[in-house]
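With one protein chain withheld, the remaining protein chains of the complex are depicted in position.
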Amino acid sequence: MQMDLNFIAFVMMGLAATILSGVMITRRWPVSAAMVLIAVMTLLAGMFGLLEAHFAAVAQIIVYAGAIMVVFVFVMMLLNLPPEELRFGGITWGEMVLIGVGILAAVFLGTQVGQGLLTQGLESMGVAPGQTPAHARSLYFAPGENVKNVASTMFVDYLWAFELVSFLILAAVIGSIVIAKKRSADNANAA
Amino acid sequence: MLTLPELGLYFSFLLFLVGLAGVMFRKNILFMMLSVEILLNAANLAFVSASRITGTIDGQVVMFFVMAVAACEAAVGLALIIALYRTKASIEADDLKALRG
Partner (left out) sequence: MEGTVGVVTQFLDSNIGVVATLGKIALALAIALQVAPIMVWVERRQAAFIQRRIGPNRVGLFGFKLFGLGQPLADTIKLLFKEDFVPKQANKFFYILAPIVPAVMGLLAIQGIPLAKEIVVGGHTINMQPVSLNAGFLYLFAMSALGVYGVALAGWASNNKYALLGGLRASAQMISYEIAMGLALLPMVFIYGTLDLQAMIAAQSDSLLFGVLPNWGIFLSPISFVIFVITMFAETNRLPFDLAEGEAELVAGFLVEYGSMRWSLFFLGEYAMMFTLSALTTCVFLGGYELPWLSQSELVALLTPVFSAEPATWVASLIGLVVLLTKTAIFMFLFVQARFTLPRFRYDQLMRVGWVYLLPLALVNLVVLALIVGIMRLT
């Protein structure tokens, strides 16, 4: 019963997220698109919660919906853009066919090759398909330990990646300030 | 019946398709960036689902890195949009053809 409720909720959230993202890419007003995208992100956070990744769910809302999207909305309001005319032109039939072939190839790769790789990987860990590794289960699903596990993995196994990402953020901060800065008069003359 | 994480992978695929369509069909840079956010979110969903399937926590850790990169992308991209709007008074991708011969 519990499982079924989770399943139904997950399917509803996934469908809603997919449909809403379709709605998002067809909006004319940037701010409406941003609001729909926030709804999509919140739904995804709910899906993460159902996958028992509580920390990921909360971070999704705080960082994505609460910080990144606020910056988007801020810039949209700052520029105060007029609604854009929807133009879906410029795509020829040949390109359409190519896109279709690409999607089919992606489906094939995802369902056949990806599935195979996943099964192979799980077998190398000594796990039958559709099962969860026993040792991992105790680590991953221990109640109340999700945050701790994420933190210990991030700061032990992925320490270098973490430090590199922090440098990336620093570079992005400096870069965005330099790009967005108003050029003073003499600066503009020199350029 | 599919398990939740497998379903998550399928939904991530669908979301990715929608986001890709957004990037390809919209001409407004702001909308293209929003669509890229959908792409990154779809990747996040795939990572978390995979983390649940294999029963390891690594997928969730990678999700945090994706999030940090998304934040960088948003900061730099929006700064570029502001600078562009200041010089060109337009953020249509088709108007950016100064380098076209």
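A and B label the chains in the order they appear, each numbered from 1.
Going forward, a residue touches a chain if its C-beta (ideal position, glycine included) is under 8 Å from a C-beta of that chain, and two chains touch if they have at least 3 such contacts.
Not measured: the values here are computed from a predicted model.
Partners of the chain left out, restricted to shown chains and counted across the full complex, are A.
From the options A:Met77, A:Leu117 or A:Leu159, the residue with contact to the chain not on display is A:Met77. Taking the complete complex into account, A:Ala57 is the one of A:Ala17, A:Leu44 or A:Ala57 that touches the chain left out.
Shown as candidates are A:Ser21, A:Asn146 or A:Ser176; the residue that touches the absent chain is A:Asn146. Seen across the whole complex, the unshown chain contacts chain A at 29, 31-32, 35, 38, 42, 45, 54-55, 57-59, 61-62, 65-67, 70-71, 73-74, 76-78, 80, 143-147.
One rule holds in what follows: only the chains that are shown with their structure count from here on.
Per-chain CA centroids place chain A at a distance of 6 Å from chain B. Partner chain B is touched in their complex by these residues of chain A: 6-7, 10-11, 14, 17-18, 21-22, 24-25, 27, 30, 33-34, 37, 40-41, 44, 47-48, 50-53, 55-56, 59-60, 63-64, 67-68, 71-72, 75-76, 78-79, 81, 84, 87-88, 91, 99, 103, 106-107, 110, 118, 121-122, 125, 130, 132-133, 136-137, 139-140, 149-150, 153-154, 157-158, 161-162, 165, 168-169, 171-173, 175-177, 179-180.
Residues 1, 3-5, 7-11, 13-15, 17-19, 21-22, 24-28, 30-31, 33-35, 37-38, 41, 44-45, 48-58, 60-61, 63-65, 67-76, 78-83, 85, 91 of chain B touch chain A in their complex.
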